[in-house]
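Heads up, the thing below is written out as structure tokens.
The complex appears here minus one protein chain, its other protein chains still in place.
After this line comes chain A, so read on.
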Amino acid sequence: MCTIFNMFTRMFLPDFHEFHQIAYGRPINDRMGELKIEKHVKYILSVEKRKDDFVSVVMEHLRLNGAYWGLTTLDILGKLDAVDQDEVVSWVMQCQHECGGFGGNIGHDPHMLYTLSAIQVLALFDKIEVLDIEKVSNYIAGLQNDDGSFSGDMWGEVDTRFSYIAICSLAILHQLDKINVETAVKYILSCQNLDGGFGCTPGAESHAGQNFCCVGALAITGSLHHVDKDLLGWWLCERQVKSGGLNGRPEKLPDVCYSWWVLSCLIMIDRVHWIDKEKLVKFILDCQDKENGGISDRPDDAVDVFHTYFGVAGLSLLEYPGLKAIDPAYALPVEVVDRIFVSK
């Protein structure tokens, strides 16, 4: 459905202007509140240094994901140079195993989940060349199954999250030809549901996170024509609840992380105008801890680096002023993606 026809309808219905005032009238940050950039930078740098509290110990095994969330947030905020690049790169490489896969921290088992984060962190610093690309690519390609799906690791869990990880990783490394893209796409499509969305395996319920993974993978492989954009667009836009926040499934509570999962999908299928962007910006800003920095899942909950990243990335997608643009499929700043694909 095209907005060219909005012009067509205005010719016939002058009272449309009244409705447009509601949707487009106010500037985006008029009475919105403010993004506390300096506080969030300080918060992320403090998390990087923190290793001995209960949460850090329990989450030790996914520190590499945390690094990706924190560093990408810093980059979007224009503060990536606040970290010691060499120290981070050296630590990342120590997480790699002989098989080529990366664990979530030094000494932890390799898995797709951390391998993508490793590649993305190196991409942020423009240090992909430190990788043995053949080794990493072979690890990822080796996890593709006959039906086109991907396992997360040697123990065989299958999930469309891993399809996205494989496709995104190999695309960044220019090694997509190492996998069978056709069967990979076919498997993703077998997870498509009646509501136009995608689940983690065939028959599984649609979830915003899985939708991001599947739509992202289809976007990267040039297969978005398989998506029913109007149907999925309606499902996605109905994730916006009265508070302006987005939930991940019908009849669930809103959560800042869906500002990424839902929003990036809407952008990829060109339906982002179907939500009220201003209300979503306000919801994200209300989830900030304005004293100590960081963003939480919903107002007054404890902050964490995961929700801080998704809140800031969501604001970037919403074109909040002062933030670097982020690519909705690769989940990396656009200038990083351009560096990978355009300057090569």
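The definition used in the following text is that a contact is a pair of C-beta atoms (placed from the backbone, for glycine too) under 8 Å apart; a residue touches a chain by one contact, two chains touch by 3 or more; residues count from 1.
We adopt the following convention: contacts and distances are computed from a predicted model.
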According to its UniProt entry, is the unseen chain "Geranylgeranyl transferase type-2 subunit alpha", "WD repeat containing, antisense to TP73", "Aspartoacylase" or "Defective in cullin neddylation protein"?
"Geranylgeranyl transferase type-2 subunit alpha"
Just name the one of A:D75, A:D297 or A:D327 that touches the chain not displayed here.
A:D297
Which of these, A:K135, A:K178 or A:H273, touches the one chain of the complex that we don't see?
A:H273
Logged for chain A, residues touching the omitted partner chain are 1-6, 8-9, 12, 16, 19, 22-23, 52-55, 57-62, 104, 107-109, 111, 153, 155-157, 159, 193-195, 199-201, 203-207, 225-231, 233-235, 237-238, 240, 242, 244, 249-252, 255, 270, 273-276, 279, 289, 296-297, 300-304, 307
